[in-house]
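Note that one protein chain is taken out, while the other chains of the complex remain in position.
And now, chain A:
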């Protein structure tokens, strides 16, 4: 069915003639839902370059408001427009959007890329932009030929008059189309007629990523620019007590050594000199309380807290009574560590600051927050700040910092130096710079009745809130519950009549932040591990056990069954190998994974194969969906098997890839991805591949060895340690 869109309701679809001719089309969607911008604010003026420019040579430039960090938005966003516009795919160019309200996220109300929402939040918006432009081009051709618009059709970058076969290109029509009013009502295509959406279109950003021409933030050079590194505190919250910089200043090439709010900046003509200069600094810090922090003491503190009830995120029935009356009671504690994002491109930011303006080049996921923070640091108005969004050498949430830490600091550095500057974070700076996925402690209890049916579930979560203290606090924390702490746990889909999920949100000086799949990055592991424990305690097959508890959840069940079927669940596993499965819903999508693993005599886990099923609604680019699942699985395996940020005496003990390893090619399993066909609206793919994998592996290790792993990462030491303890069943 065609979908009719009334643009008057949405307002502010505007067209204008491009400089040098051509059609420019803009579109402003008032935000809905959760937003940190006041809903009653008048619509801001449309940016003159809004969404689309059609040049007289037929080139279609599509402005992409989402940051490209690997997830494929520089292709999927153009696909949404091109589907309706009927342009020639080969004539599409892409341009990153500047910061302007027109580019705000249609749900979040700020310009941000995150939450696996680029496609879902742009789905109607960008198709409407394409449809409006198409209707105007058809109208322009109809006017030219003096025929009725319905007698014409747009196809492959041209408008054709059906009866006469006359054709004219979009480029030749663009100036004429620009003078027409924007249609107030238009038809979006019947999905049955989709030619681009649903096809694996080649990624538009690929060629530049293969010949060295792709430009990331770190590749930016501007005239007269210094390169700077910052010596930051060795302990979170420490203050600089004493600075001796004579030796640093003596390093050839070093131009400036100065205090900035985050530490001491050393600036030189080149990176290497700046780094040598920083190494020559003599610094004394007042460590404050941060110097006492350690992961071990935090876990002890969390375990103490978990003995008392927390804020209730969900309560069904009477879990205490049901647990007491259960035929069998199972208890377990799960722990996951702090994790760094470890994007391949370390953080960096280029700033040119003048008295009236501030220009920034960086890879960012959060332009509006960064612009406000930059303005504050520079003493300017937000409108005086320009941000050039470069390609991101990975984001995973790190480059959407609610405090804009790396941008704000770079502006402070530029202010101090009074020169254009590129602030570079070394890998060590990046690893030790904080804003980690929090350390989480989960305490669970489950009860089975005489037939092995689960009758009670209690899940107590302890960990820092990533939202508290940010601009998102008011919108996202309700009744003491940070939704991001309990997501994937409080919305447990399994039918268990008596259930409680409660939360403690302790504070400490370690900066924490969203990390790919956010709260689901811990709850996926915990919930899918513990449900597997209940299945084992009931003596049931993990697949059948879950299926029976998902009666009212066809999409959860659908991915579970598809993954199991494709993996060949139920067939005997090869000698020494075990299979585990896990299913988790996040960001509107449903993902199930079956992992096949073996554990050698030393306790080293090897993941041989992962079969993944995903239901993400209607698929825009199938190959991208597959790529994102593969990516989520590899990313999740790094956390499951290898990654851990620990603190001792307040110091982060890891610094680089030797002690914060990520998965390598020779450790990567075979991965198969299967997509559930769906007509539901599109949902997320960037993050939902991550949450199930650690549980699928832990459950497979249990199947292979009988050892239940409840602590990440599942290193050789942890496997040995867990193998020695008796699994905690009563």
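Observations, loosely collected:
Just so it is clear, a contact is a pair of C-beta atoms (placed from the backbone, for glycine too) under 8 Å apart; a residue touches a chain by one contact, two chains touch by 3 or more; residues count from 1.
Here is the rule we use: contacts and distances are computed from a predicted model.
A chain of this complex does not appear here, and its UniProt-recorded name among "DNA-directed DNA polymerase", "8-amino-7-oxononanoate synthase", "(2Fe-2S)-binding protein" or "ABC transporter permease" is "(2Fe-2S)-binding protein". The chain omitted from view is touched by exactly one of A:207, A:309 or A:706, namely A:207.
Considering the whole complex, the residue from A:346, A:488 or A:511 that touches the absent chain is A:346.
The chain omitted from view is touched by exactly one of A:96, A:393, A:511 or A:588, namely A:393.
Interface residues of chain A facing the missing partner chain: 68-72, 200, 202-203, 205-216, 218-219, 221, 227, 252, 270-272, 342-346, 391-396, 424, 426-427, 623, 627, 630-635, 656-658, 662-668, 670-671.
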